[in-house]
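I'd like to ask some things about the structure below.
Missing here: one protein chain of the complex. Every other protein chain is in place.
Labels run A and B following the written order; every chain starts at residue 1.
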Amino acid sequence: MESVAPYLLVCLLLLLVFAGVEIAVCLGIVSFLAMYSATQDIGISLSFLNSTAYEALRQYLFAVVPLFILMGQFIAQSGAAADLYWGIDRWLHRIPGRFAYATVLGNVVFAFVTGTSLASATTFTAIAYPQMKEAGYNRHFSLGLVSGSACLGMLIPPSLLMVVWGILTDLSIGHLFIAGVVPGFMLAALMMAYIFAITLIRPDLVGHGSGRRQPELDDAGPHVARGIASARPEPTSLDMTISLTGLLAIMVGALGGIWVGFFTPTEGAGIGALISLVVAIAKGMRWPAIYETVLLAARTAIPLMIIVFAAQLYSRTLAMSGIGLTLQGTITGSGLPEWGIVLFMIVIWLVLGTLIDSISIMLLTVPIFGPVALSLGIDPLVFAIVGILTIEAGLLTPPFGLIVYAVRSVIPTENVSMKAIFAGSTPFCVILLVTIAIILTVPETVTFLTRLI
Amino acid sequence: PAQAEKIRLKIASGHSPGWHFIELAQDYFVPEVKKRVKERTSHEIEFIEGFSGSMVKATEVLEAVQTGIIEVGVFCICHEGQKLSLHNFPYYLPFGPSDPNISLKATRIVYDKRPELNEVFAKLGQRVLGLIPFEPYDIVSRFPIEKASDVKGRKIGAAGPNAFWVAQAGALPVSVGGPDMYTSFQTGLIDAMLIFPGVMDTLKLYEVAPYLVRVAIGSMTVVPVTVNGRRFDRLPKEVQDIFIEVGRDMEAKAGPFTTELVAKILKVLEGKGVKIATVSDSEREAWSKMLVNEPAKIAKKFEAESKQPVTEIMKAYIAATESLGHKWPLKAKLD
Partner (left out) sequence: MRKFLQGVDALTKAMMIFTAFCALGIAFLILVEVFARNAGLQFYGAAEYIRNFLIVIVFLQLPFAIRVRGMLVVDIFVDSLPKRAAVPVSIVGDFLGLLFFGAVAAGSMDPAIAAWVEGQYEGEGVVDVPAWPAKFSIVIGCGIAAFYYYVRIVETLRSGQIAARSRGTPPAI
């Protein structure tokens, strides 16, 4: 592939995406054509597809995706999460936007036990979104909120991105974990400040001022929270006890188990799914509903996994076309000032973030950017957190916001356009960028805790 | 003279540049081939590097070279337990030479003596340009280990063909991948891991597991650098010669390079407060005893599967190591 080819690839891809071709097909066909035009060999091109299909998803870690989705669906369908939100509703009586706060805080807690944002996004879409919808929250706002606060999953330890970053840059993973804590809380605080502002400026977005329930056009289809969303009686205290004990059991049993080392994150997801099944049965869920839930979870997980496969094809194609070398030459030969180079790298991350998944972005850029940043005298921990935040921001931007897709795929039967979710997540993307700006101006936010140790 | 050609080749691995064998490929093989081709021929070579799995995963390099997805590949034979069961022999024979230099030399003797080894690669559409040894396998641990019985009932991270070394000693093998190693130690999911001193350093495992137990279970020469056969045959003759020559030179460097690296890493780890202990000869013998029947079982299985002389190759390796001065704590029963 000659040096213009990478840019052509990107353009063709964008064209197909905006023409409404299914994302997986766009990524896949462009990779296939690029491979063919580079090798002029149909055999090699087909082998490339086959090899990636067989190997890309064959990772133990990826089992987390369907299992956490299953867990989230059981929690949601059984009504346990709904009970929790009823509880919050009662306890935080008359605090405007309480479900929004609860979503952020819930994500903070969940982030301490999960290593991927996708898990947070899918779980909280299933748990929190139906509640907010029921409470009359604006759909764009609440889906954006679920997407945005899912980013906490990667910033608060444990974090898969940090582990990979540490390996690529030879940084202490323990230090990286600690470095993420303060920015993580900072991000959560900023999100809550934003919610507070919303409750003052646009109370209608959080279900106030225009009647309790917004009229919806799309309620005809059976939707995810079928078991909970329709007018239902207030849960009895027995209901509440089962639900809260169940949720606690999942936190302690599955997620706590990961934390204290009984099992790996994948195993934790499996145990969590089983505990949530038990909770669902205790909540009165029976065979037909269990059957439906299992099918729904699968239908949610698969399009996501197929996109991961296609994204792998595309990032491999980029690597094989040598775009990395082109970029390194561009940076070192640019003669930009330090802040200019940092800004440049941030822009590249954001652009790549619109196209491919975060791990692939890191594989492609960190080996190039890391040494550049080091030579500029930037603290590697600060650079790592900035990088992770930026890549996370990319997951919220169109056309390839993986988190947004995850959110969308959990509510397959709702009539919500991608555009609407992207619009809702934009403020959160801005909050991420503000956090990045704060960290770059006050690097101590990152290094402070690690210096204590 | 042949017409000047600009040759673009992809060199890839599932492993990252933190590994010494990738360092050899990236900092020696690639620039050296480029330099010599430029100096001695009218051609020019450009390598597109795809390390860290950015083009292929560790488990698909062999096949990717075979099908031509990439032209040059660097990988561990341990990931090809079935297709390269004939080449995986150092793993079947624990407590072989711990000096990477001797391991490499012995393995080279076997490759030169037994044509089957290169023939299998040829059938898989590629040729070996050079071999690189691993660092010796040691145990990184959260607790001190002095005897073989100390691992009994412990959760030990051991993936791939080395799992039986600890399983036979009564440990509970846990399948743990590279990126998960640190957190697995941190959370106590694993108590110990069969791994190289260099990995303890690059993955900062010493932060969560302060003991390095030198069991001297052996250095394995299982990393080949291979090139796609069809593409190689189409290269100009003088470029082919340079590939073969640089491959050989890289291999000649690899032994001393790895040996020196281990010494350097041990110093670094010591400086970082890692407690380094050596397992006594009598304990190694006791451990060997638990494994003494395994090699024959493994050989039988793979011989039946591959119709290749696995036992003969193992015997050749034992003889080669002994000719280089290695003393096995206990000889495996192979007949």
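The rule is short, and it goes like this: contacts are C-beta pairs under 8 Å (C-beta built on N, C-alpha and C of every residue); 3 or more make two chains touch, one makes a residue touch a chain.
What you see is a predicted model, and the numbers here were worked out from it, not measured in a lab.
> List the displayed chains that the omitted chain touches in the full complex.
Computed over the complete complex, the missing chain touches A, B.
> Specify the residue from the set A:Val10, A:Ala34 or A:Leu70 that touches the hidden chain.
A:Leu70
> Looking at A:Gly79, A:Pro183, A:Gly270 or A:Gly394, which residue reaches the missing chain?
A:Gly270
> Tell me which residue among A:Ala126, A:Met186 or A:Ala297 touches the hidden chain in the full complex.
With A:Ala126, A:Met186 or A:Ala297 as choices, the missing chain is touched by A:Ala297.
> Consider the whole complex, including the chain that is not shown, and state which of B:Ile7, B:Val120, B:Ala167 or B:Leu334 touches that chain.
The single option touching the absent chain is B:Ala167.
> When the complex is taken as a whole, what residues of chain A touch the one chain not shown?
These residues touch the chain not displayed: 16-26, 28-29, 32, 45-50, 53-54, 57-60, 62-63, 66-67, 70, 218, 220-222, 262-263, 266-267, 270-271, 273-274, 277, 294-295, 297-299, 301-303, 305-307, 309, 398-399, 405, 408-409, 412-415, 417-419.
> When the complex is taken as a whole, what residues of chain B touch the one chain not shown?
78-79, 81-82, 91, 153, 155, 159-161, 163-164, 167, 172-175, 298, 305
The working rule: only the chains that are shown with their structure count from here on.
> Counting only Cα atoms for the centres, state how far chain A is from chain B in Å.
The separation of the two C-alpha centroids amounts to 37 Å.
> Name, in rising order, each residue of chain B that touches chain A in their complex.
10, 16-18, 48-57, 59-60, 63-64, 67-70, 175-180, 182-184, 186-189, 202-204, 207-208
> Could you please specify the touching residues of chain A with respect to chain B in the complex?
Contact set of chain A toward chain B: 39, 41, 43-44, 47-48, 51, 54-56, 58, 60-61, 158, 160, 163-164, 166-168, 170, 172-174, 258-265, 315-316, 319-322, 324-325, 360, 363-364, 367.
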